[in-house]
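Starting off with a structure, shown below.
Removed from the display is one protein chain of the complex; every other protein chain stays in position.
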Amino acid sequence: MIQFQRVSKTYSNKTIALTGIDLFIEKGEFVFLVGPSGAGKTTFIKLVIRRELPTEGQVLIGRKNLSLMKNHEIPIFRRNIGVIFQDYKLLPNKTVFENVAFALEVIEASRKDVLKQVPAVLELVGLKDKAKVFPTELSGGEQQRVSLARAIVNRPLLLLADEPTGNLDPDTSWGIMDLLMEINKRGTTIVMATHNKNIVDRMRRRVVALENGQIVRDEQKGVYDI
Amino acid sequence: MIQFQRVSKTYSNKTIALTGIDLFIEKGEFVFLVGPSGAGKTTFIKLVIRRELPTEGQVLIGRKNLSLMKNHEIPIFRRNIGVIFQDYKLLPNKTVFENVAFALEVIEASRKDVLKQVPAVLELVGLKDKAKVFPTELSGGEQQRVSLARAIVNRPLLLLADEPTGNLDPDTSWGIMDLLMEINKRGTTIVMATHNKNIVDRMRRRVVALENGQIVRDEQKGVYDI
Amino acid sequence: MKAKTFLYFTKEASIGLSRNGLMSLAAVTTVAFSLIILGCFFIVITNCIHFAEMAKGVLELKVYLKENVDPAPLQAAISEFKGVEEVRFVSKEEGAEWLEKSLGVKNLFVTADNPLPDTLDIRLDPKVNVKKLVKQLDSLDGIDEVAYGKTFVEAMLIIIQIIGVLGICLITIIGLVVLYIIVNTIRLTVLARWKEIEIMKLVGATDWFIRWPFMLEGIFIGVCGTIISLLLLTKGYHLLYAYIKEAAPFIPVLSEKIVNYRMFWLITMVGVAFGAVGSTWSIKKFLRV
Partner (left out) sequence: MKAKTFLYFTKEASIGLSRNGLMSLAAVTTVAFSLIILGCFFIVITNCIHFAEMAKGVLELKVYLKENVDPAPLQAAISEFKGVEEVRFVSKEEGAEWLEKSLGVKNLFVTADNPLPDTLDIRLDPKVNVKKLVKQLDSLDGIDEVAYGKTFVEAMLIIIQIIGVLGICLITIIGLVVLYIIVNTIRLTVLARWKEIEIMKLVGATDWFIRWPFMLEGIFIGVCGTIISLLLLTKGYHLLYAYIKEAAPFIPVLSEKIVNYRMFWLITMVGVAFGAVGSTWSIKKFLRV
């Protein structure tokens, strides 16, 4: 599903975010991406959704080499990937409902589908009451869950979650994790960047640890620390 | 230091965020504010810095009743409070250095002080190398630490930290907690809203638990859960 | 594009406008006011040109004939010259009559010979080259003098020409400036929202999917600006027209109907088209995500 071949990423201000990453993630896997602040987790995710291009090496998603992808292919490509952004990236001028619906509007889903699926997914993340509210009127954790709802509403093949429980209390976090596991069971590949030791340690899934832009550990059924 | 007298807050869209809060926090205390997502923790902090006014009841900081405070007093009042915002609230057009320096510029500190204290505090939060970089070029955890640096640079009497470790790995989080305890020891009152069970449980400080806008628990040397 | 999608775009555009209320308002008023400037210029300049055109109608050259010359062949020859619209023969007797009338005296030449010459009055085509025409006339046999009003005619023609040239230059400059202001204003509203565009792209929206609502917003801003400016301009011209017809009925002012008609097209095209272009062109930069 995801294949990194000797990938390096240096930002335009010369910050080296990733160096020589070699990684293969299979379809249906659930992978934790861990590592200290600034290790390159978000950069990894940006490379996967082609928000950034690698300065060296190749990123392959499915059979697509992202560096060779044409401009008009990008939107179509991104529709198969759900992303929970670390900074949520909600549209400030749209209500919660509209924000989630947007992921369906772009694939020109029917009105009926929108009206059915959006409330359902908002129910799942516990924000049924907040449908008509704007993101600026939400608490941090609520915004995070809207981002999650938008990421999963069109049942993507690949789900990238960047610190999806950073602003959630443990109970809500576990609720979200149950949801992600459920989605994973239905076949969605999940890559989750996280600092939540409790979750990683209890789930015992594959753990890829980054440090200074390099992979320092890659374990099946791993834990947060060494 | 902080006194809430039967405080209620209903937002303009009729969301009830806090109801009947009675709370007294003494000078020099270290208080954890816990509670599920949407419980009203951020609203509490907004009331303390007079970002919002209570719809009912009184908020007293020091001897000041915030509802009676005159407009021109507000900036002066806020300068004695450091805030780590949940969404960081960094100025996008200023570098890391300038963002931190801003808290000193507003009190018209001398150039010398700025050049001395800003690098020192950036060193403390581990962002010495990032001084010349813009917030958009930082990772989530790095932005969070800039917000922290700005909050503490002018040695405020009161420090409000809204989820200050949400995007930090456990090691860095503990580093930050050590820093906060150090500051607390020097006499600064600290109120910290958090979801980090590990930290709360290990520190054993006063815990105020909110739920649905009400205080459900207020323990000295408390833990995260009941 | 499905009808449903287009409907969606329209809804999006109107939502975008209303939720960015302050910005939209600022943009609409700026567009309206720029168009008012354009309209004012247009009114002034078309009327100046109209005035000049009218003035052309009264241009004349006078040719004095030598005594006892047959005017008919000369009249025919001059009619063929370039820049000549009409040639009228005025006999010495008619000339005397006219002189008596304009001097307010009677029987000017009853006791004496009429010393006035026979005359050919030449009405000129506005595109005439006066100098060349005068040379041609001078070279004709039987002509005593080409005289009356020569410099006046030349001056008038040049003024008319200058009004035309400057008018067109000015309206072009102002038109471009107004266009720029409109495009730029809409650009500013888009610049403020580049983050939204980025987010949309990250969620998988195609460029067109993003562009359409912005374009419709631009068009809508253009339409609103157009309507407001047209209302004010037609009202303004109505008042101006009444004022001038009252104060100076002899000034040839263009009728409201003509001005409103031309202005409608000018303003609508500029306002609407460039509202759309402005927004489309502005988001281009931000679509590269």
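Each chain carries a letter (A, B and C) given by its place in the written order, and its residues are counted from 1.
FYI, a residue touches a chain if its C-beta (ideal position, glycine included) is under 8 Å from a C-beta of that chain, and two chains touch if they have at least 3 such contacts.
Nothing here was measured: the structure is a model prediction, and the numbers come from that model.
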Practice task
Specify the shown partners of the omitted chain in the complete complex.
Solution key: B, C
Handout entry: Candidate in contact with the missing chain, chosen from C:Ala76, C:Ile158 or C:Ala242
Key = C:Ile158
Exercise for the section: Write the list of chain B residues that the hidden chain touches. Expected result: 49, 51, 72, 74-79, 81, 83, 85, 89-94, 102-103, 105-108, 110-111, 150
Problem - Absent chain, residues of chain C that touch it - result: 22-23, 26-27, 29-30, 33-34, 36-37, 40-41, 44, 64, 103-113, 115-117, 144-145, 147, 155, 158-159, 161-162, 166, 170, 173-174, 177-178, 180-181, 184-185, 187-189, 191-192, 240, 244, 247-248, 250-251
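Quick note on the criterion: only the chains that are shown with their structure count from here on.
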Problem - Per Cα centroids, the chain farthest from chain A - result: C
Practice task
State which chain is most central when centres are taken as means of Cα atoms.
Solution key: A
Handout entry: Separation of mean Cα positions, chain C and chain B [Å, integer]
Key = 65
Problem - Inter-centroid spacing, chain C versus chain A (mean Cα positions, whole Å) - result: 61
